[in-house]
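Of the protein chains in this complex, one is absent; all others appear in place.
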Amino acid sequence: MENAAIFGWALLWILFWGALGGVVTPRVYARKDLEISQASFGGAVIGAALGPFSLLPLWFATPKITSRLIGIAIAIVVGIFIAAFALADPDNLCVANGGFVISQLANGIVIGIIYGLMALGLTLIFSILGVVSFAHGEFYMIGGMVTYFMTAEWIPGVSPIIAILASCVVTFAIGYLFERIFLRPMGSGEIERPTEYAILVTFGLAFFLQYLTQALTSAVPVKAQRFFPFPRTEIPADSGALLKMTPGNVTVFDAISIPNPRFTAALLALMMLAALLWFLYRTWVGKALRAVSQDRQAAAVTGINPNSMNTLAFSMGAMLAGLSGASLVQVFSWLPQVGIPAAARSFVIIVLGGMGSLPGAFLGGLIVGLVEAAGTGCIPDATRAAAYIPAYGMVILTLVLLLKPTGLFGREL
Amino acid sequence: MLKLTSNSIYKNFGGLEVLKDVSFTVEGPELIGLIGPNGAGKTTLTNILDGALKPSSGTVYMNGERIDTRPPYGVARAGLGRTFQVTRAFRRMTVLENLLIPAMAMRATARQRDFEEKAQEVLEFLTISHLRNEYARALSGGQQKLLELGRLLMLDPQMIILDEPFAGVHPRLMDVIYRYITEINAQGKAFIIISHDMDTIFTLSRRLLVLNYGDLIADGDPEIVREDPLVKAAYLGEDEE
Partner (left out) sequence: MSPTRIYRVAGTITIVLLLLIPLASSELNGLGPLVLSSYFMHLAITAFFYAILASSWSLLAGYAGQFSFGHMAFMAIGGYTSGLIGKFIRFTTAPSELCTDIPLLGNWWLVILNIRRVGTIDESCLDMAKTQTLPAGTLIIFPPVWASIAMGLVMGAVFGLLVGWLVLRLRSTYLALFTIGFSEILRASISAEIPITEGQSGLELVPLFPAGIMGFTSTSKIPPYYAMLLLFLFAMALMTWLAGSRFGLFIRAIREDEEAAAALGVNIVRYKVLVFVITSTLAAAAGALQGHYIGIITPNTVIILQMSLVIAMAVIGGLENIYAASVGAIVITFALELLRTNITIGPLHVDMTLWRLVFFGLLLMLTLRFQRNGLLFPILERISRGRVAQETVSIRVESEELEEVVTEEEVALETEEEETQPASSEENPG
């Protein structure tokens, strides 16, 4: 990095005014008897955006802090961040090479879709049961393991579709059994302090599943073959300038290059997402689920059995994690521990998007996918940056929890 | 001598005005009933007096000290105790421990055994001394309510706010609570009692505050308040009284 100082000072500037805005704004708003629920977070991002040039007008005019205002401020912060980075390191691939940037973006979005799908499962569970499943990563891991062993060891040559379906069935079944045995008693008042119980018992499940898989398989990393190789295609036929497909890769406009496994995984995820939305908004059971998430008692009065909705939500959430794992086992190498960072990522996503919010989870997934793509592609001093990668998401998580525990979307389904 | 003043309290939740310009003064060991239809802002007012909520504007003074800026434990130490609408005993602690908490919290250097005798007296007064070493969760709902009242006696405040002390209580326990209020009041502690039970509140209290959608519409002798046209209008069709 050539002019690291520029970047450092820009970061310091953003942090300083952000912190000042976050601390002072609620006081200003409180003094004027205005609503302060958004003041801390809004003040922080607005301060981070333009420093004193935005904070002083904010404190004098004290407008209502709308989500649009916050959105604009966030966009400015991101813009400044990128500009400072470009100024500081003009030779970086992320600055100098447009094709590379677009490729990274596309890859970030593609992987973000899958992250979003996994987090969707977690947020579905939270919105119905009010529980964060700490075993979510293990369902993801099991989904991948089942798919790998089906296609590679048990029935070689079986269609990946069958393997993916099998992993769905397995994760759904484990989720079902676990919910029936361990979470169902929470509803009946048999268990005191249910929230803490749920944290610990899902934690125990994670521990159990992880070591069970390790005992059954081994600690050797595995990786599945790509499910659906692309046909070799070139459009136009001679140069492939518009679209060029090899079995392992697709290149569009000679610029955006996406590896086949990621592409198919994202496609699978999108199909699953469409199916999930159809299920939630068009079927009776899906509507019942949403009703329970909005008002448990009212839903119970209309004849919906909230207990069976709990079971359904938990098993479906587990299945969504399993499905993400099943589609990613051809992208990453797989170990019994692979669920831990994946779960951590899901926590970041749902906290960022707002616990229990479906659109929030999906958007959060995209953001985290993009940030990771930028992080791996753009940061110089690669070894050190790589070691910090697990921490970036966690920094987001802790900051959101401290500044705006409701996340981007609050709670809605 | 106790003096509690609430000066022009406003409270907004988002756009909703829950309290509008509520002012009143309590002087000496009064026995006040606070009534109003559902959603009138009674519990919000309690939470503001107790420090659990901050008013959007307005102040609360107790014996010359401003208390609306204090956290709830600061207000409790200033001499104001309260119960909650839904009973909130410390369920996995024994009855005795429940009682010791406020007593210990009030005095920085005291030891538990200094208060055990007083706790025993309180339990006998409330007719639950046999449950002394039981976990609070083993108590019936009514007994838990008595336990809450006992905790207030151990806190020994100058003023007590009871939120729905009679709701869903067996008639026999009701007598105990009734006796509790009158005797403790006679010992010089002021009471504000929130209740839906009109009969009890009219016979018990010597002054009535009526809240209606955030407005304090009446303040005075129960017999006079009962005939107030505003109060009648507020309750028409709301409650049978």
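Think of it as A and B in the order they're written, each chain with its own count starting at 1.
Just so we're on the same page, a contact is a pair of C-beta atoms (placed from the backbone, for glycine too) under 8 Å apart; a residue touches a chain by one contact, two chains touch by 3 or more.
These numbers come from a predicted model, not from an experiment.
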Given A:152, A:199 or A:300, the one touching the chain that is not displayed: A:199
Option from A:16, A:208 or A:253 whose C-beta touches the chain left out: A:208
For subunit B, the residues touching the chain missing from this view: 13-14, 16, 18, 38-39, 43-44, 47, 50, 52-54, 71-73, 76-77, 81-82, 84-86, 88-93, 97, 100-102, 104-106, 112, 130-131, 133-134, 138, 140-143, 145, 151, 155, 164, 167-170, 172-173, 196
On subunit A, residues whose C-beta touches the chain left out of the figure: 36-37, 131-132, 134, 181-182, 185, 191-193, 195-197, 199-201, 203-212, 214-215, 297, 340, 344, 347, 351, 355, 384, 387-391, 394-395, 397-398, 401-402, 405
